[in-house]
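The complex is shown incomplete by one protein chain, all other protein chains being positioned as in the whole.
This part shows chain A:
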Amino acid sequence: MTVPTATPAGTAPSDPRDDRAPGRLATVLASPGTRLVGKRVLLAVPIVVGVSILTFWVLNLIPGNAAQQLLGPEATAEQVRALEQELGLDQPGYVRYLDWLGAAVTGDLGTSLVSRQPVTALLGERLAVTGELVGLAFLVSLGLAVPVALLAAYRPGRMFDRVSMLVSITGLSVANYVLALLLVLLFAVELALFPAIGFVPLSQSVAGNLHSMALPVAAISFPLFCFYTRFLRGDLVDQLQGEDYITTARAKGIGPGQVLLRHAFRNSSFGLITVVGLNLGTLIGGTVIVEQIFALPGIGQLMLQAVNTRDFVVVQACVLVFAVVAVLANLVADLLYAVLDPRIRYGSR
């Protein structure tokens, strides 16, 4: 297969001597995809700033501050005031926020009020754990939900469909912390197949890492799997039963498997992508609880501890990370729409 190229063979496209390079750059910059990404990135900035303002405001509404938490109930008012001064908590809220924001845009997320450790170092240690947990949970939940939903929708109302819907409803009815404890009970206590707590870094052992992440990932991904399965199966059945393009495809003699996979699933995947993007918040919320139960040293655990000690610098940083990840996930979802649907690409032109 010949791949069409815009540059003659032997000429490096980035060659500064190539007088066509600026033209190509302008073409790339003017392309619908680039403009879409640019729009979304520009939109992301106020979203992230808005989230940080909201977080700061909420943290200020919570009674008590880091000084009071650190010193405990025995501390005198003078001791609390002295520590507030030392930590800069006596400054007005907007001053503290602007100080934080000013440093954050330069990549300096500050120093923890409680541990006095650089926040970037604290996050760095834990980002890999939470990132892996979230990534694996997405992979597992989607990787299982898509085939199960396709099979269920292929013959709706049959045994497989009924069983899968029963499992989905059950999964949606169980809170993930209860599920986590039940998984430990069954797979760690009773069957001794997986560890109940602890984390093995990837750098130490890949197998050990996956073994240690099995139950936390299952606890987070099972409710997601149930939700995705139920959602996708419902949408597929709607498409298959009520859409004209499906009737047309069938009239052309395309087999039911092809109709399901190449036509119905392609259309249903838009809804699934939206749901996956929107579900990221739920997923992140789930990590906070699950990391506590499985003693995983992730960002969720760090954030919960920081909330308890009113360490707003660390909480802000954690929320910032989560917000950026959520915005990026939605950006990826938007781009996937564009890939899947030419109308969106043309609309952005």
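Everything below uses one rule, namely that a contact is a pair of C-beta atoms (placed from the backbone, for glycine too) under 8 Å apart; a residue touches a chain by one contact, two chains touch by 3 or more; residues count from 1.
One rule holds in what follows: contacts and distances are computed from a predicted model.
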{"item": "Absent chain [UniProt protein name; select from \"NADH-quinone oxidoreductase subunit M\", \"Spore germination protein\", \"ABC transporter substrate-binding protein\" or \"2Fe-2S ferredoxin-like protein\"]", "value": "\"ABC transporter substrate-binding protein\""}
{"item": "Among A:L70, A:L101, A:L127 or A:L172, residue touching the chain not depicted", "value": "A:L70"}
{"item": "Residue in contact with the excluded chain [from A:M159, A:A192, A:A207 or A:A251]", "value": "A:A192"}
{"item": "Hidden partner chain, touching residue among A:W100, A:Y154 or A:F294", "value": "A:F294"}
{"item": "Residue among A:V45, A:L182 or A:L261 touching the omitted chain", "value": "A:L182"}
{"item": "Residues from chain A at the interface with the omitted partner, ascending", "value": "62-65, 68-77, 79, 83, 114-117, 125, 178, 180-182, 184-185, 188-190, 192, 195-198, 289, 292-295, 297, 301, 305, 308-311"}
